[in-house]
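Data first, discussion second: the structure below is written as structure tokens.
What you see is the complex with one protein chain gone and the rest in place.
Which chain is which? They are A, B, C, D, E, F, G, H and I, in the order written, and residues in each are numbered from 1.
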Amino acid sequence: MPKPELLETFPTPVEAPFVVEHVAEEFTSVCPKTGHPDFGVVTLRFVPRPPSKGGTCVELKSLKLYFQSFRNEGIFYEAVTNRIRDDLAACMNPEWMLVKTDWTGRGGIRSTIRAMHRTVPERWQD
Amino acid sequence: MPKPELLETFPTPVEAPFVVEHVAEEFTSVCPKTGHPDFGVVTLRFVPRPPSKGGTCVELKSLKLYFQSFRNEGIFYEAVTNRIRDDLAACMNPEWMLVKTDWTGRGGIRSTIRAMHRTVPERWQD
Amino acid sequence: MPKPELLETFPTPVEAPFVVEHVAEEFTSVCPKTGHPDFGVVTLRFVPRPPSKGGTCVELKSLKLYFQSFRNEGIFYEAVTNRIRDDLAACMNPEWMLVKTDWTGRGGIRSTIRAMHRTVPERWQD
Amino acid sequence: MPKPELLETFPTPVEAPFVVEHVAEEFTSVCPKTGHPDFGVVTLRFVPRPPSKGGTCVELKSLKLYFQSFRNEGIFYEAVTNRIRDDLAACMNPEWMLVKTDWTGRGGIRSTIRAMHRTVPERWQD
Amino acid sequence: MPKPELLETFPTPVEAPFVVEHVAEEFTSVCPKTGHPDFGVVTLRFVPRPPSKGGTCVELKSLKLYFQSFRNEGIFYEAVTNRIRDDLAACMNPEWMLVKTDWTGRGGIRSTIRAMHRTVPERWQD
Amino acid sequence: MPKPELLETFPTPVEAPFVVEHVAEEFTSVCPKTGHPDFGVVTLRFVPRPPSKGGTCVELKSLKLYFQSFRNEGIFYEAVTNRIRDDLAACMNPEWMLVKTDWTGRGGIRSTIRAMHRTVPERWQD
Amino acid sequence: MPKPELLETFPTPVEAPFVVEHVAEEFTSVCPKTGHPDFGVVTLRFVPRPPSKGGTCVELKSLKLYFQSFRNEGIFYEAVTNRIRDDLAACMNPEWMLVKTDWTGRGGIRSTIRAMHRTVPERWQD
Amino acid sequence: MPKPELLETFPTPVEAPFVVEHVAEEFTSVCPKTGHPDFGVVTLRFVPRPPSKGGTCVELKSLKLYFQSFRNEGIFYEAVTNRIRDDLAACMNPEWMLVKTDWTGRGGIRSTIRAMHRTVPERWQD
Amino acid sequence: MPKPELLETFPTPVEAPFVVEHVAEEFTSVCPKTGHPDFGVVTLRFVPRPPSKGGTCVELKSLKLYFQSFRNEGIFYEAVTNRIRDDLAACMNPEWMLVKTDWTGRGGIRSTIRAMHRTVPERWQD
Partner (left out) sequence: MPKPELLETFPTPVEAPFVVEHVAEEFTSVCPKTGHPDFGVVTLRFVPRPPSKGGTCVELKSLKLYFQSFRNEGIFYEAVTNRIRDDLAACMNPEWMLVKTDWTGRGGIRSTIRAMHRTVPERWQD
């Protein structure tokens, strides 16, 4: 079961805005329809809130453990993507955030899902 | 411990503006959470102040030694990136500056952080 | 010692504007700090003045000899780049000119410097 | 000696505009300074005049022979490029034309020259 | 827990020898030391026994399910490789077989393990 | 149903031996277990018998139609490969022949099967 | 109709053996079954007889015209390959010769045919 | 200081021989001459002893920690390579072992060192 | 006209054998049949005689001028290759020598010619 309670944060270190990108290349969950495992790449991109507004950044090892908590979860691609967006938005409340998932394929079809939190600038949407 | 006092500068050689890019491909520090080493590439891009305004450029060997001073420092990716931005902005006071760090991955997740000083023109933000 | 007096020019052959690009792949000078040799690629891009305004183009063999005159000169990357820009602007007085230097790396850091003369159109700045 | 009299044309076959590109990969002439041979690639790009305005297109075998007439000519890169532009503009009078020459290098320097006839649309200038 | 009982076979279709190669690109198990997931590629190469000797081939969907049964198993790379070799040798009894596993890396170290059953010809060992 | 009766041949045109290779990149059949389509590449390599021994070569259009006759057939990879080997050996009786099939993957597993007729020289087995 | 009478030769220029390779990338003939055009690459490799034995080499322009004579000929791949081998062996009588044809595909199948004259050394058979 | 006492092993899981390869892409130590950090890739390849002879395999996390213990050690490339060979041979006593180090370059020179334990088969020496 | 008298040599600098390779990428001559220019790459590979036997090496600038002397010569590919072999063998008398010419194509046919002097070891013939 996805465990957002695993996510830890630390205070955004500086007031000036900066862009963070994390790419998890070994994400796996389970297809709720067939019970077979799914494999994908999760890209997370965001500008954290500044510390004066209580902004935080997600800590990387906790992010890894959170992603691992999907390992045996039966869940659709679309739900994975939005669930990650919601859990991370809730714990970090960033200025904006993009969650993109690229799935390596099942039955000859590969998929990409993009979910956004607030307004992601055009140049960071790819 | 990062040692900004290692940074040396020399006067910007000419009045006309020019763009400088330094890419350090062998940066390493330590993860404050796990104690394991982190490896990354640091890209520095800036336009120095002109000499008539007391502008300076960072000297390359001193920059290398400054980067080496992070070797045994326990520090988050985000803090490394902003610390470098702050230290270099303080010693050079450039017209604008981008600091980008690309980390080779830990636990299957690779990361990129971008921090900026003043307004970095769109075409130099990549 | 850089010898701009080696530079020879010939009259711009036609009135219509045209764009010239010379790429010298075997440039070498010496680091003034460490005494070790530096190696780089110098890209020169310009539109010459038309002959009706006394415009000239730099002759290629003389350009090679001029570049060779840096061989044993102790000089920073930034100064090399601006010096070439100044020497060539003085001898050719082009409509505009870009001088870009790409250095193969010293102590794990590789660098790129761009200097411009007059307004270089955006599409020729790369 | 370049022989523009070798160039033959045929009437533009249709009224609607179209873009023509010819790339000659085995162009050679002689350096007027050193007497050594130069080797390059000549790219010709143009929109011919429509037949209602007496427009013509250059015939390909005659173009090859014309290019071969430079084989033993001592002539600078810049002059080659502009000479081809002028000769072809004179015989075809196209709507617009780009002549680009890429030279394989002499003394470690490789060069590219672009000459234009009338206004070449931005997207066709590369 | 690895479930060799999931493996199904069908009789080798012909008497003449032939070489089979299956490459499973999405294998995952768990590190028994750290509890973190491992990701790898499993290559299986063999010549089946002929039907006159009771030879069989592994059925592909059952192979996939067998590989999936490692998903939550804490097991070393070396043991995975040898376990697959043993389970498949037991169910198929092939003329020869190579099992190769390529692991994508953990803590900056990537690994390859090769295990063989009977004598694998030199040219099939890579 | 595979229809070997579709295969047509023509007499080997000359007495001297020669090597023929046909690669069919768009082969498809059906998995007998799951009912899903399989996609693969079939490589056929052989030396035909000389005409003095009644040798023949398979005609290419008939080969295409024969391959198409597998389209709705439920059949394992191994059986496809050996069936093609047997059907072609029966209709051509070549000096030697290799049939190789490369399957693009099903459930994350891709496969290659090689079947031979008589002794295929080592250098032609890849 | 293939016209071997178009082939011209010139005396082998020296006594010492040497290896010649000609690759014709724009060969075309017609499928005798379907009437559709075939496109292929013809590779010719040989050691000519020495002049003391009356050896000759095929002249390149005549070879081109000979290849062009297949343009409207309905002829199988295998027959093309052997016909070229026979015609060239007859006109040059080389020490050895390889003729290889690579066909770009018809109905999703691409083919390669190799024919030899006398004993082609192993290293020249590819 | 290199700490071979960090190395842990587990019993070789099966009697049959198998080949293990570990590639550590983020190795770093310090040059004893200049004090500057060195960066390299360490490749370890071996066949473990069988369990009947008390054979063991190195455990991967302990290997990572052992490699990290070189981080601040001043030591030549050649000594690093041989030290790793000796420490691992002492703790595992494998049938044979290759240790290869590839260093990314210092002062424009990149290096590769190969050390072996017992007789490494030719095909595993690269 | 090819001018072997342009070739200059210098004494082989040491007694121990060594292998020399020169690759001239801008060779041009003229087709004796059509009068059109030919373009090719000339590769020269040899072991010079030792100085104790009066051995010499060809000087590089003189080699360039010698190659340029073919510029307006009407001569077949085969004759160029053998002529270069003969001229260089006469002036250097090497232990062995390979001359390979790769021609970029005429009428859709590209060619490669190899000529040898004495016995060229197998591994140097490519």
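Methods note: a contact is a pair of C-beta atoms (placed from the backbone, for glycine too) under 8 Å apart; a residue touches a chain by one contact, two chains touch by 3 or more.
All values reported here derive from a predicted model rather than from experimental measurement.
Here the missing chain is touched by one residue of C:K3, C:K53 or C:R71, and it is C:R71. Taking the complete complex into account, I:E26 is the one of I:E26, I:E78 or I:E95 that touches the chain left out. Interface note: of H:L6, H:V41, H:L65 or H:A79, the residue touching the hidden chain in the full complex is H:A79. On the side of chain C, touch with the chain left out of the figure occurs at residues 25-26, 28, 36-37, 39, 68, 71-72, 104.
One chain of the complex is left out; on chain I, the residues touching it are 10, 12-14, 16-26, 48, 57, 59-61, 63-64, 67, 123. Residues of chain H in touch with the missing chain: 31, 33-34, 76-79, 81-83, 85-86, 105-117, 122, 125.
Note that only the chains that are shown with their structure count from here on.
Path length between chain C and chain D in the chain contact graph, taken as the least number of steps between touching chains: 1. Chain pairs E-F and D-I differ in how many C-beta pairs they share in contact, with the greater number at E-F.
Centroids of chain F and chain G (each the mean of its C-alpha atoms) stand 27 Å apart. Note on chain placement: the centre of chain D and the centre of chain F lie 52 Å apart, centres being C-alpha means.
For the pair chain B and chain G, the distance between C-alpha centroids works out to 62 Å. Multi-chain contact residues of chain F, defined as those touching 2 or more other chains: 105, 107-108.
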